[in-house]
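Below you'll find the structure, written out as structure tokens, and then a few comments.
Right, subunit A next:
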Amino acid sequence: MQLIPDPPGKIIDGQIFFEGENLLEKRAKDMQYIRGNEISMIFQEPMTALNPVYTIGDQIAEVLILHKAVGEVDKKEIKKYDIIGKRKQKKNLKKKSIKKAVDSLRMVQIPDPEKVAEQYPHELSGGMRQRAMIAMMLACNPKLLIADEPTTALDVTVQAQIIDLMKDMQRRTNAAIWLITHDLGVIAETCDKVGVMYAGYIVEFGDVQSIFDWPNHPYTRGLLKTIPKITKKRGKLDIIPGFVPNLITPPSGCRFHPRCKYATSECKKTPPPLVEVEKNHFVACHHYEDVKLSVISKYQQVKP
Partner candidate 1 sequence: MKTWEYITRRLILLIPVLIGVTILTFVVSHVIPADPAMHFAGGPKAQPETIERIREELHLNEPVLVQYFYYLNDLVHFDLGKSYLESRPVTDSLAQYFPATLELTIFAMLISIPLGIVGGIISAIRRNKLSDHITRFIAIVGYSLPIFWLALMFQYAFAYQIPILPLEGRLSIGVSAPPPVTGLFVVDSLLAGDLEACGSALYHLLMPAFTLGFATLALILRMTRSSMLEVMGADYIRTARAKGLSERTVIFKHALRNALIPTVTVSGLSFGALLGGAVLTETIFNWPGMGRFAASAVIGLDFNSVMGFTLVVAITYVLANLIVDLLYAVIDPRVKLGGV
Partner candidate 2 sequence: VETETEIEIKNPDTIVFYTIGDPKTLDPADAYDTASGEVIFSIYEGLITYKGADTETFYPSLATDWSVSNDSLTWTFNLRENVKFSNGNDFTAEDVKYSFDRVLIMDAPESGVSWILSQCMDTNSTKIIDDYTIEITLTDPYGGFLALLGYTVGYIVDKETVEAHGGVVADTENEWMKEHAVGTGPYMLDHWTHKTEVVLVKNENYWGGWDGKHVDKVVIKTADEPATRILALLNGDADFAYIPYENLEDVEGEDGVIVQPYDSYDVVLVILNTKSNNAYLAEAEVRQALSYAFNYQSAIDDAYIGYMSRLPGCIPVGMPYYETQNNGVPVYDYDLVEAEKILDDAGYTENDDGYRFNATTFRIFYNAGNAERLKMSLSFQQELTELGIISTVTTEGWPQLLHRMFATSDWDIIFMGWGPDYNDPDDYIAPFVGSADIGQDTYNTGWKNETVDEMILKAKYTTDHEERSDAYQTAFDIYIHDPPMIFIGQRQYIRPMRDWVQGYSYNPVREWYWYDYYKE
């Protein structure tokens, strides 16, 4: 969405295609149109992502007015110097958009949406805030919703509500959702496709089913094994040795090699390409075949 502040951040290279167009070639004005309207984003921290000094209703209404979802101030109809008329028109518009904002709050199952629209973010709980955020971002029926760890900061019970809500909203609006999370459980429950990222690289990408069943990258595999599972019997947890590398001086070659038991000298030198190992399943590993074999054997042992 080109929201990385510049400076210090900069998109160095590459392209982003949205509906066939490269977003990086767009002008700032066009990007502003796309943001919120066609692509929306929900952020990790519902506590800080809402402006503390405006009411929920105001903040949602703002998007609506901006993207003209409730009609427009007609400049011609009213004379230039008719300040009162303009104000009236603006007020009307605001009223309308607030009404619509209340509707969208109702849509995300916020009880008593009229009241909530008049409240400030700090007066709401985390779950409510996140719902308001979702309402705000879905208000203009975007085609793509990017959700950056929308539930990480929330409680399990509330998390469950939000996940269900998002699935429900997706059914209704038919938006594509791009969910960013580290909670494998959430992914398993909600996603169709999954990409696994390690130190700035996508190391594995494919259908959820195949990735959870047949992880082909040693990192993905390790990851799946480290989570304590309720359904699994207790004992020592598997671990991935070592620590997450820093990205200032990342390891050479394959960035996972210092923690990988399959690592060879090749891994140290060349970063592995992302290859399609089966239909809709991509992996970036020099030794994915070895991994696959060991997974199969292990998997077969575990599965009765």
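Here is how the candidates were picked: all candidates are chains of the complex that A comes from, given by their letters.
We take it that contacts are C-beta pairs under 8 Å (C-beta built on N, C-alpha and C of every residue); 3 or more make two chains touch, one makes a residue touch a chain; residues count from 1.
In this text, all values refer to a predicted model and were calculated from it rather than measured experimentally.
Checked against 1 or 2, the single candidate touching subunit A in this complex is 1. Per the touch definition, subunit A reaches candidate 1 in the complex via residues 1, 3, 5, 28, 31-37, 40-41, 43, 45, 48-54, 62-63, 66-67, 120, 122, 133, 136-137.
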